[in-house]
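In this view, the complex is presented without one of its protein chains, the others remaining in place.
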Amino acid sequence: MVYENPEGIRIGLEIHIQLNKLKTKMFCGCSTDYHNAAPNTHTCPVCLGLPGALPVLNKKAVEAAIKVGLALEGEIAEETQFHRKNYFYPDLPKGFQITQYDFPIVSKGKVVIEGEDGEHTVGITRAHMEEDPGKLVHIGSIGKSKGVLIDYNRSGMPLIETVTEPDMRSPKEARRFLDKFRNILEYLDVFDGNLEGAMRVDANVSVHWGTRVEVKNISSHKGVERALLYEIMRQKNVIRRGGKVSQETRHFDEGRGVTLSMRTKEEAEDYRYFREPDLMPMRVTDWISAIKETLPELPDAKRARFMEQYGITDMHARSLTSKIMLADFYEGVSAKGADPKFAATWTADVFLGELNYRDLAISSYDGERIGFIHAKDPRIKNSFKVSDMVELINLFAEGKISDRAAVEVIRTMLDTTEEKTPSRIIEEKGLFKAEDDLVTKAVAEAIAENEAAVQDYLGGTEKSLNFLVGQVMKKTKGTADAKTARELIVKELKG
Amino acid sequence: MAKWMSVAQVKERIKESSAEEVTAHYLENIGKSKINGYITVSEKALDQAKKIDSEGHNGILAGVPIAIKDNISVVGLPNSCGSRILEGYVPPFNAHVIEKLLAAGAVILGKTNMDEFAMGSSTETSYYGPTANPWDLERVPGGSSGGSAAVVAAGEAPLALGSDTGGSVRCPAAFCGVVGLKPTYGAVSRYGVVAYANSLEQIGPLANNVTDIAILMDVIAGYDRRDSTSIDSKTEYQKALVEDIKGLKIGIPKEFFGEGIHPDVEKAVWNAIHKYEDFGASLEEVSMPNIKYALASYYIIAMSEASSNLARFDGTRYGFRESGENWHAMVSKTRAEGFGTEVKRRILLGTYALSAGYHDKYYLKALKVRTLVKQDFDRALSKVDVLMAPTMPNPAFKIGEKIEDPLTLYLSDVNTCPINLAGVPSISVPCGFTEGLPIGLQIMGKPFDESAVLRAAYTFEQNTDYHTKRPQEVA
Partner (left out) sequence: MITKEDVEHIGWLARIDISEQETVEYMEKLNSVLGYFGQLDELQTEDVAPTYHVAEIYNVFRDDMVKDCLPQEVVLANTEHKQDGTFRVPKIG
């Protein structure tokens, strides 16, 4: 099946990611660990742009950029350098941003995503290094601002800006691209997407192969799909009413979920790029092969290996490799004696589902336990032990607990930070599988007490069977195996 | 105590009495100054000297006072760059050279006057008023490090640091009759010097004699990992002070003796060159055909870089601030009121030279011409050891004489700015007088061959007495 792209949608993305796994900023020794710090406590003469201070490039930032370039299957420039982008803004303490211009370190890469019609390749135009500006807080609303407060803790954070070709054909593909991109960066261990401001996205989008509109300032990962859905609807409506989509830059209002036209500036900016005279050019060719050697197994390769090695489905493998820490957790569980296929189901379907339901984001894995934090409130933290998952899966595999009981155990463990083993929870809650005669008794009772349902079922209403199974589960407090209960009822009623 | 002392004499005095007394002596001279050479006199200088006395005079410059150009950051001392826009700004960090000086035991007397942001050749564009030339108080001391050169010439400091972007150490050295060196690009860390044109400038020493220049270079030069353009040349500067130039090949670039050169200057420089012949050097005329384009290339590059470097002065974090109904208006007013006319002209020209549509015509073109100028130097210096020429085509001019017409003022850098384009070392040493005004001989060398330059300068100095002459106006 080939996706026809009936609405002629083209989406390109510009993604800024902070290399927040580095210890220090791009051009100075200030710590990147500023997220919970008081304002202007993570600054120095360099990132404050004090007169006379000079930038010196963080070697690890270049290494990270090369890693990203290799992972995106891009070309790494033989010689690359920094430029100054000159413009005035209060978050920019030097009056220019040090960035890369006509010699970006990475060009011509690609990322393969699960597109509308199967595998779909998104081209990477370029990826380059630059420094982050400071952070502005407006007093009052933006429209009626009384003043602006500036915190330069973020100033000089190392960034990689990645520009894609307009190859995505739906907001869903754009989101999938971002998921995959973020996943790759986390595999490379250069990026932690859970930190505030770690990823910022600008999108350009057009419908009916028409004029491109830029949507700026999409700060959250999920915001991208919403912003694009809105913007596409807006553009289609403009055209439907006989209007023309004008080329412009719009701002995404996250709260209202709409894009708003940004006030056009009185005069066009002119960034007057020129080579940063305080930094020397880089020649990295000799470095590339060494970095290549250190590249970890990337998501696609890991997915293929999981299917091959553990005999699990593509869907499970895809889900398990969607986060490096989840993949590692899964391998830990399998290595410690859980059946890999059961482990895949329980980790990818149940465990991951329960995490998502609770808005918990995986944030660490140390070989013993996988940790997570609440997506909106990072103070809420919890973790789950590899050994607990192994124990739980084995109990299920041995038929000692029902699947419902196993789910119940996972939920209990996620909802408390108390350290309790699965067996202990099972015992406390009486979740061990009911004896067969108990189930038989419950089946008999359920049939006896629900004459109408029995008649309906025998009259051909399949749904009524589910009701009866539910009754059995209720009577056994969930300890019965649903499949067994169903079989017993059918046998009882239909012989 | 003698008003003018060499470093050796200063150290002798310190041994006989104390660093405190020597510092007090210079502070007294500064107190009676007629030249407005300092913007800020350090109130901590005496305490610093006392501390050095109590610690036992450790370090090559233990107790030796020094004056610092007001664009080099010193913790606790205002750093105005001669501009209103930096009013009240006190840097929280030391420049690399200041760290080195303090480690060597030097006493910082204060911060010297300069053309605003080092943009000028006369020290007249300073917000803090012009500095007078000690040889004639109605004349300019040269610039932009005019304060640094003038205080050394006037006995208000035995040593000083300046910065040289297109001649800003050598021009005032020539006009004030002192010695000034622009080191090879990369030899001295720029960390802490407020940038005017990053790819051209170097911090340079000023002193009454060549020996003191070498002593100071041994302290301030060397690799600094905070400056990505820093290079470790491992030169031992004092070792170059050998009175022997037999076999030295001197190139004379005729382009440096062009139209408009003062006849007395030309004569004095040729006299000096012939003296070298007497000492056993050989002369050779060299041609540097692109030198005539150096000035335009230099100014385009310097102004372009400056337009970006000076963007940080927006009233937001430090310095002078005007009020405005919004941030952009505040910034535009702050910069209109905070910068002087010449600085604004250069920012505007630099902005223009980098702007869309003009970048290639001006900025890129200037960089290409820079290549040609550099090739001229490479070619000339492949045949000879050093080049010699007048530092300035004319002696010091009157205060106010050239300030109105920028182009006339720019033209006075014609012999100094090519050196910055090529990044080579160059020294200016006193070589004569015209109507009581000093004349400077410029000696240029190969990159990182300060040794040849210093040796030539030292030999000349040992056999002449120009460097011992003192201005009577301030005696």
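We just call them A and B in the order they show up, numbering each chain from 1.
Just so we're on the same page, a residue touches a chain if its C-beta (ideal position, glycine included) is under 8 Å from a C-beta of that chain, and two chains touch if they have at least 3 such contacts.
None of the values given here were measured: they were computed from a predicted structure.
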item	value
Candidate in contact with the missing chain, chosen from B:Ala95, B:Met330, B:Ile403 or B:Leu437	B:Met330
Selected from A:Cys30, A:Val213 or A:Ile489 as touching the chain missing from the view	A:Cys30
Option touching the unshown chain, where B:Asp70, B:Glu255 or B:Asp314 are the choices	B:Asp314
Residues of chain B in contact with the chain not shown	88-90, 92, 185-186, 199, 225, 228-229, 231, 290, 293, 296-297, 299-300, 307, 311, 314, 316-319, 321, 323-333, 335-336, 339, 344-345, 347-349, 351-352, 355, 362, 364-372, 374, 405-407, 410, 421-423, 447
Chain A residues touching the omitted chain (full complex)	22-24, 28-31, 38-45, 48, 56-62, 79, 88-90, 136-138, 145-152, 263, 266-267, 269-270, 272, 275, 277, 279-284
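We take it that only the chains that are shown with their structure count from here on.
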item	value
Footprint of chain B on chain A - complex, ascending	45, 48-57, 84, 86, 88, 90, 93-96, 148, 150, 270, 272-274, 277-280
Touching residues on chain B, where the partner in the complex is chain A	71-73, 79, 81, 86, 89, 91-93, 95, 190-195, 198-199, 225-229, 304-305, 307-308, 310-314, 316-318, 327-328, 331, 351, 354-356, 359, 363
